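Every protein chain but one is kept in place in this view of the complex.
Moving on, here comes subunit A:
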Amino acid sequence: MSDLAAEIKALIIESLNLEDLTPADIDTDAPLFVDGLGLDSIDALELGVALQKRYGLSLSAESDETRKHFGSVASLAAFVAANRSK
């Protein structure tokens, strides 16, 4: 697992109050929303704000691209690596 993926898992746990989980409980390639981890639309917004704060990304809430980036920890890590400004 890349360092960035591990960092994003920690960010997910912290920003979404998933106090009962550890990074090891989150499958890097599994879906984050609905299936898999079972996050919902409010989590998506919360995670978007956390990612923007941490990595200086700009995200469009409506785009299909954003939806793809939020598919899994692996896709988020690839998106952050390519677009981070901090």
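Note that contacts are C-beta pairs under 8 Å (C-beta built on N, C-alpha and C of every residue); 3 or more make two chains touch, one makes a residue touch a chain; residues count from 1.
The rule is simple: contacts and distances are computed from a predicted model.
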Practice prompt. Quick one: find the hidden chain's UniProt protein name among "3-oxoacyl-ACP synthase", "Mechanosensitive ion channel", "Biopolymer transporter ExbD" or "PadR family transcriptional regulator".
Written response: "3-oxoacyl-ACP synthase"
Worksheet item: Of A:Glu19, A:Asp35 or A:Asp64, which one is in contact with the hidden chain?
Response: A:Glu19
Item to complete: From the listed residues A:Ala10, A:Val49 or A:Ala81, report the one that touches the chain absent from this view.
Response: A:Val49
Discussion item. Residue by residue, what part of subunit A touches the chain that was omitted?
Written reply: 16-20, 38, 42-43, 45-46, 49, 52-53
